[in-house]
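Yeah, one chain of the complex is gone here, protein chain that is, but the others are all in their spots.
Let's turn to chain A:
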């Protein structure tokens, strides 16, 4: 999430820059750079970061086309072409992996994505600042817990033998339900845990967008006799729409990344059927089974799909709402 916020931030920065460039159209590129040299110097660390940590590792993707053996090394391993990608088509395991990945991702887009937006809008309407701050702090806290701890909490709540929830169900005369080991409940549990953990933290970017709305718009709306709901409909919501669109586009680009840790920690053999996703399978394949080539092929496959979706969604968004990433 953190990365997305920062990426979104850098996207917002680019806009004023490109506007300025257009205004000063008569300057050549070098003159332009010279004039704004401070900004470009500040950009250098970012370039270094992306080259070292994002571009150089891309070269390693070549092992997706090799039968990589750790003892023979990067160069000497045998070249096998598209063997690993072909395996993805022929192995029936992948159908269920892709289905699970997409379904959990869909759940996240439908339920997890709007949650912080709604929460941010609600917080925005709170008048008592003390109360607002207090609520925000409490909501931020789960973000700092590790997934292992979140699982521990979920276990304490949902366990059949000692869980709070099942205690209540049984107290009310119902039958205990094993939330953690039922394929039917798995996706809901994982996605809900994700919402609980990240919802508060994700409000930050929307609260920033909300605070960026010009107060005079609200004044004007008030003078026109708009109530709170009308103000929300006509001022608040359009005000944060660009931020929502950008984050949604980014999310769509990451549709194959549903959060490895989040799923892995809840996964057990009884829930593989509904919960095994590409990432958890790649982890078991790569780390536990030493199949580094296959794992890389999965990663590459994911990136290509993410890239296609991102470009596609961006095009659609540009033509329908006018908002786009680039």
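In this section, contacts are C-beta pairs under 8 Å (C-beta built on N, C-alpha and C of every residue); 3 or more make two chains touch, one makes a residue touch a chain; residues count from 1.
Definition applied: contacts and distances are computed from a predicted model.
Between the names "Phosphate-specific transport system accessory protein PhoU", "ABC transporter substrate-binding protein", "Beta-carotene 15,15'-monooxygenase" or "NADH dehydrogenase (Quinone)", the one given in UniProt for the chain missing from this structure view is "ABC transporter substrate-binding protein".
Within the whole complex, the absent chain has one touching residue among A:174, A:290 or A:312, and that is A:290.
For chain A, the residues touching the absent chain in the complete assembly are 5-6, 9-10, 12-13, 42, 45-46, 48-49, 52-53, 69-71, 91-93, 155, 159-161, 178, 180-181, 183, 208-209, 211-212, 214, 268-270, 272-273, 281, 284-285, 287-292, 294.
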